[in-house]
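Structure incoming, see below.
One protein chain omitted, others in place.
Entry: chain A
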Amino acid sequence: MATGVQNQESVPKYLKKQLALTVRNIQWSYAIFWSISTRQPGVLEWDDGYYNGDIKTRKTVQAVELNADQLDLQRSEQLRELYESLSAAQTSPHAIRPSAALSPEYLTATEWYYLVCMSFVFNIDHGLPGRTLSSGQPVWLCNAHCAESKVFSRSLLAKVCAVVTVVCFPFSGGVIELGVTDLVLEDFSLVQWIKTLFLGAQQAIVSNKSIHVSGNNNDLVCPALDPLIIDTKLSPILGCEHLETSFPDDIPDGLEPNQPGEDSFLVQGIDGGASQVQSWQCMDEEFSNCVHHSLNSSDCISQTCADVRNIISLDQEEKNYDNSLQDVDECNQIKLASFDLQNDLHFHAVLSAILKGSHPLILGPRFQNSNKESSFVCWRKNGLVKPQKARDGTPQKLLKKILFFVPHMHDRGLSESPDVNGVRDAVWRPEADDICGNRELPERKRREKINDRLMILKSMVPANSKADKVSILDGTINYLQDLERRVAELESCRELTELETRTKRKPDHVERTSDNYGNNKTTNAKKLYSSKRKTPDADEVDDEIDHVATKDGSTDNITVSMNKNDFIIVLKCPWREGVLLEIMDVLSILSLDCHSVQSFATAGILSLTIKSKYKGSSVAKAGTIKQALQRVAWKY
């Protein structure tokens, strides 16, 4: 706060005073001193400034009692403080924002301009201050708001904040910039006058002793100090007292309008070259120790430098939301620092960063045409539009149609099951790793069961090499159809045989024939049965034709002979359709594995010789077998 500056207090305070006085005298809006940054060589940054423009309200967060003059000075301090706090909030978003006396809502546009200027840096040769410094000549810019951004990088800012005239002139290693919201026509004499004001003041301060009024160049100085001295009203200024003693008394009231008049100075003949240079040099020394007001402005730069690497590597992995936005901001700050003349971006970046908290509409820094407003409006909780249109009931109608119905428009005789159509060769079926846990488990088990069954099916069905579900099912269907066909064939063949055997009465021949048939049939029949037991082997047809003597008539008998687990069954019974099958059934029920079957049917009599092995667990009894066979063979 600009109260009580001590004697050994920093010289910059003088600068502020000078700026203050100057700008007040000429009744302009602000004065800024840009100086060479100590952190980054070759760059001009905001050093100090004074704000003299419109103020919306004097209200501050904390009520502070000050007199009117102090208030003015304080305003600049407050603005600086606000800038610092906002920058701090930006650079470390998680930290609590340091409280500032001012809060953003209370600022006018011009104050915003002043505030935002604090964030700017200029390379020598770039931007208005930069070029001023490099050329060493003052620059007067009228209609700053209409200037091209190449000429005046803050033209957009100026337009928004109604800053119309900007003047820069080099001064003691830096650049002094003055601005006003009115149009002031170019008048370099004013610049000169201001310079001498400054010049004089500097010299006075630097010397810090009584100034000889006499002398050539110093003459300028004395009167020029007049306005400065007024400051004694505000607060004690270094050495002001003794300065006062040296000076004439006709000190105009510094708060009065500027009257560049006879008492002020000798503008002409300022060949202030030498002295100016001197003073500049001195100034340089002094101001090189100048307090850079906040870590923030220089911190901003250093931080932006540090973050260049981050931006460039585009480390997306670790970015959280804030960082990304901030990084892009800083990217833009870097852009400016690297003097990409996208100054709009900088403006928006800073503005957006500053406004981030309060203004919800800022969507990241990529604004290209800020002139065109967005089609979107801020969302308000209760400002929702109630859809009055009567819906025809189906939500997401078009989306559903596209997903559910349109694909089936392409149907050209597709079956219902999607699997049949889509699955082709070499299709992967990833097993879904479920991370949810319990809910998925029964479903997965079900799927696994289905897969298992399909595998079994595959193994049962011959000649199917493909592993996918559809092929397995296809193969099974085919195989079943095949088998059905064969069974039908066999049955018709058997009928045929039956017919033949009945008509032809040549036993031997018939026998043989039927033998062959029988053997064939049995072979086939056996195949059927053995496939049930998954052992397609043991198809040995006992080629020995066991000639059982044909017995006529009442030789319905059954003989079961047993040798350990081997049973030989000789059976004769009246032939009827399916009797052979039934007998085989019974035998399998009795756990008898028939490995050889010979049968012939002659004259309505079925003669059967079966060699089988008992596969059951309990002890087999021939009697049981006989009984069972009797039951089957002789039932009608």
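Keep in mind that, in the parts below, contacts are C-beta pairs under 8 Å (C-beta built on N, C-alpha and C of every residue); 3 or more make two chains touch, one makes a residue touch a chain; residues count from 1.
What we mean here is this: contacts and distances are computed from a predicted model.
The subunit not displayed here is recorded in UniProt as "DDB1-and CUL4-associated factor 7", chosen from "DDB1-and CUL4-associated factor 7", "DNA repair protein RAD51 homolog 3", "Mitochondrial inner membrane protease ATP23" or "Mitotic spindle assembly checkpoint protein MAD2B". Checked against the hidden chain, the listed residues A:K56, A:K150 or A:K400 yield one contact partner: A:K400. Although one chain is not displayed, chain A still touches it through residues 316, 319-322, 324-325, 360-361, 363-364, 366-369, 372-381, 383-389, 391, 395-403, 406-410, 412-414, 418-424, 426-436, 439-440, 447.
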